[in-house]
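So, subunit A:
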Amino acid sequence: MKTVKTLVAAAALAISATAAHAADTIKIGEINHYKRLAAFAEPYKKGIELGLKEVNASGGVLGKPLEFIFRDDQGKPGEAIKIAEELMTRDGAVMLTGTILSNVGLAISSFAAEKGYVYLAAEPLADALVWSAGNPYTFRLRTSTFVQAAMLAEAAAKTDALKYATIAPNYAYGKDAVEAFKVNLKKLKPEVEFVTEQWPALFKIDAGAEVQAIEAAKPDAIYNVTFGPDLAKFVREGTTRGLFDDRNVYGLLTGEPEYLEPLGEEAPEGWVVTGYPWYDIPAGPGLDFVKAYEAETGETPKIGSLVGYMTVQSIAALITKAGSTETSALLGAFPGLKVETPLGEISYRDVDHQSTMGAFIGTTALKDGAGVMVDWTYKDPEAYMPSDEEIKSMRPAE
Partner candidate 1 sequence: MGLFVAQLLTGLANAAALFLVASGLSLIFGVTRIVNFAHGSLYMLGAYVGLTLMNTLPGAFGFWGSIVLAGLVVGLIGILIEICVLRPIYRAPELFQLVATFGVILVIQDLALMIWGAEDRLGPRAPGLKSVVRILGEPVPQYDLALIAITPFILFALWWFITRTRIGILVRAATQDREMVGALGVNQSWLFTGVFFLGAALAGLGGAIQLPKGGADLLMDLNIISAVFVVVVIGGMGSIPGAFIASVLISVLNVFGVAYIPQSTLVLIYVVMAVVLTVRPYGLLGREEKAGEHGQVGEVERPIRPVGTRGRAFVFVLLVVLACVPFVGSSFLQVLITDILIFCLFAASLQFILSSGGLVSFGHAVFFGGGAYAAALLVTYADTPMELALLCAPLGAGLLALGIGWFCIRLSGVYFAMLTLAFSQLVWSLVYQWGAVTGGDDGLVNIWPSAWLSGTTAYYYFTLAVGVGGILVLRHIIHSPFGYTLRATRDSARQAEATGIDVKRVQWLAFALAGTMAGLAGGLFVFSKGSIFPNELEIGKSFDALIVVFLGGVKTLSGGVVGAVFMESIKDWLTRLEYWRLILGLVIIGVVIIAPDGIVGSLRKLGERIGLLKEQESMR
Partner candidate 2 sequence: MTAVLKVEGLSKSFGGVKAVNGVDFEVAPGELKALIGPNGAGKSTCFNMLMGQLMPSAGKVYLKGEQITGLPPRVIWRKGVGRTFQITGTYQSMTVAENVQMALMSHHRKLFSLLPYAYRLFREEALALLDVVGMADQADRSCAILAYGDLKRLELAIALSNDPMLLLMDEPTAGMAPKERINLMQLTSDIVRDRGISVLFTEHDMDVVFAHAHHIMVLNRGELIADGTASEVRANARVQEVYLGGGTLYAAEGSHA
Partner candidate 3 sequence: MLEIDGIHSFYGKAHILNDMSFSVARGEVVALLGRNGAGKTTTMKSIMQLVRPRSGSVSFAGTDITGLPAHKVARLGLGYVPEERRIFTDLTILENLEVGRQSPRAQTPSWTIEALFELFPNLEERRNNRGKALSGGEQQMLTIARTLMGNPSLLLLDEPSEGIAPVIVEQMAKTILKFKADGLTVVISEQNLHFAKMVADRAVIIEGGAKKFDGTFQDLEEDPQVRDAYLSI
């Protein structure tokens, strides 16, 4: 028993001793899944660091340097909330941002609303964040799942395909992505039929079995939401077994460098995908970013790099507009905030706090032994979003 107290006492001492801090920088609390999803989080972090360097080189915000405190949430929402509290109350962060996992994003969002902290969800894709579980304190940068799925549905509706198969990881994001595709496609082309829906467990795909099950349903086209190692296995088995021959395939996020690059020369050809064709960006702010990023890191950018970079830009613009780091000022400045980014000007919508960052949609091809997107276009999201009334009816009363 004795040891209990000694330890508690020691722990309490250690914690309170390090609590002092100086306040000559503006600190932003950044929480992410750095360890277990390092493949996605690291380019994002590098994007942030590039953004910070540029912001601070031009004098920071409100005359002070901008600083991000990066913390690892271990992939646990409960842990993320503890860290969020620590960032806000001990480390002197003025607002929270980050997270790639939707569930962590949702947890922080709920926490931010309860405690009255501003939270910019940089990467999580779940639509619930801004719609069904939306709240006044939460804003989101990245293009929503719904919009990207709607863009793919639009492309799909233009073909003769009537029988669709879907495959998506069996968790909330996958479910949202399939639902959004179905809703949008049915709206455009009511006669389509979904002949099978496959739900492999996230990162535990049994690709051979999935391919067989889809093949057995004899679809005209396939809608894919798998990503990461699941996607690699699915593509390999599907290619080997001829699943993709003479079929249209629509891949949500499949064109993002994070997922396309590891496939190397086995990247599928002719899939219609959303992604980020950094290698093909015309001159302008988009290319400037790519060049700056390559120069800074020696690596080619991922979509995460872009999101990280735009997160810094958004926050810098937000604080500048608010003229203060007080929560009330930030909250007042956020709706309608306009930000100049590599993708052009985006704004944070008043109705659902979602940014107007758009998406690239194009077709996959092989070039020099690597998968790329060709014939791509960049589309603004607003045309694909539900109407303001629909959104208002989804968002909880405030």
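Keep in mind how these were chosen: all candidates are chains of the complex that A comes from, given by their letters.
Keep this in mind: a contact is a pair of C-beta atoms (placed from the backbone, for glycine too) under 8 Å apart; a residue touches a chain by one contact, two chains touch by 3 or more; residues count from 1.
Note that the structure is a prediction, hence the values are computed from the model and not measured.
Engineer: So which of these touches subunit A in the complex, 1, 2 or 3?
Structural biologist: Subunit A touches candidate 1; the others do not touch it here.
Engineer: Flag every residue of subunit A that touches candidate 1 in the complex, lowest number first.
Structural biologist: Listed in rising order, the residues are 1-5, 7-12, 14-16, 19, 35-36, 38-39, 41-42, 71-72, 74-78, 81-82, 85-86, 89-90, 102-103, 106-107, 109-111, 113-114, 126, 128, 133, 170-173, 175, 196-204, 206-210, 212-213, 216, 228-229, 232-233, 236-237, 240-242, 261-264, 266.
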